[in-house]
Each structure stands twice: as structure tokens, then as C-alpha cells.
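Starting off with a structure, shown below.
All protein chains but one are shown in place.
This part shows chain A:
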Amino acid sequence: MLKPPARHRRRHAGAALRRCAVAATAQAGPRGLLHSSVHYEEFDARWVTYFNKPDTDAWEWRKGMNNTLVSYDLVPEPKIIDVALWACRRLNDFASAVRILEGVEDKAGPHKEIYPYVIQELRSTLNELGISTPEELGLDKM
């Protein structure tokens, strides 16, 4: 898995979201060292489709989160998180929804501007579903 050089990172849309070449999963074909935005749109579309399945069960949801989205060296786009939150709603799992948001902040690492951006993008979904952020619940402190 190779990282694009620093100048490419700044160029892509989505402001502070950093990307890297996709790791091998069963779904991903042989991916080269492409850094084009077409490549990322396809990646996003694939994941949105994955979480959008109406009959996603808890195992599939966890698998998508654990083994793939969290294992990749990137922060998922807000639209992927959005459909994942809706999947949580279908599974009646409030805690996991909050966990995703914690996970996003953790994945962002030293780039502190990513998490507020993601929350801002997700605000309408969070309000609609009634999901509180970890900060609102006081779970981000020790």
C-alpha cells in the first residue's frame, strides 16, 4: 500500500480528508497506484452500496466497519458514514452509531480538522436520527 506524495494529498476534494491506495479485500480488484478522483468515487460508491443494503445484518455491518473501513489508511467520506449510521438505525443499535463517530475521530489522528468537518456534514442526519456525538455524551473524556 503506497501513500501518494504530499502535494497530491492537498489537491483532492473533501478538504482535509487524506487518502491512500486501497488495501486488498475480496471486493477490490488489482488496484494500481492511481490517485485520480475517479478512483475514489468508485471506492465511495462501493461502500455506500454496501451499507445501503436494506437487509444488512449486524455481522455484515461490523465486518464492513472493522475489517475494512477502519483497517484502511483513510478517513471514510461523510456520505459513507451517513449510510452506516442509517444501517445502525435499521439494526436498532444506538451504541454502534456513537462508536463510529469515535472511530472517525480516532482515525483522523493528528489531523484535528477532519472530525469537526465530518460532524458538520453529518449534522442533519445526527439530528434526524437523534444520535448524540461522543462529546455530547461526555464519552470523549477519561
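We take it that a contact is a pair of C-beta atoms (placed from the backbone, for glycine too) under 8 Å apart; a residue touches a chain by one contact, two chains touch by 3 or more; residues count from 1.
As a convention for this text, contacts and distances are computed from a predicted model.
Asker: Can you tell which of "Phospholipid-transporting ATPase", "Gamma-secretase subunit pen-2", "Serine palmitoyltransferase 1" or "Cytochrome c oxidase subunit 4" UniProt lists for the chain that's not drawn?
Answerer: This omitted chain is identified in its UniProt record as "Cytochrome c oxidase subunit 4".
Asker: Which of these touches the unseen chain: A:Glu41, A:Asp57, A:Glu113 or A:Asp140?
Answerer: For the chain that is not drawn, the touching residue is A:Asp140.
Asker: Just the residue numbers, please: which parts of chain A touch the chain that's not shown?
Answerer: 62, 65-66, 70-71, 89, 92-96, 98-99, 102-103, 105-106, 129-132, 134, 136-142
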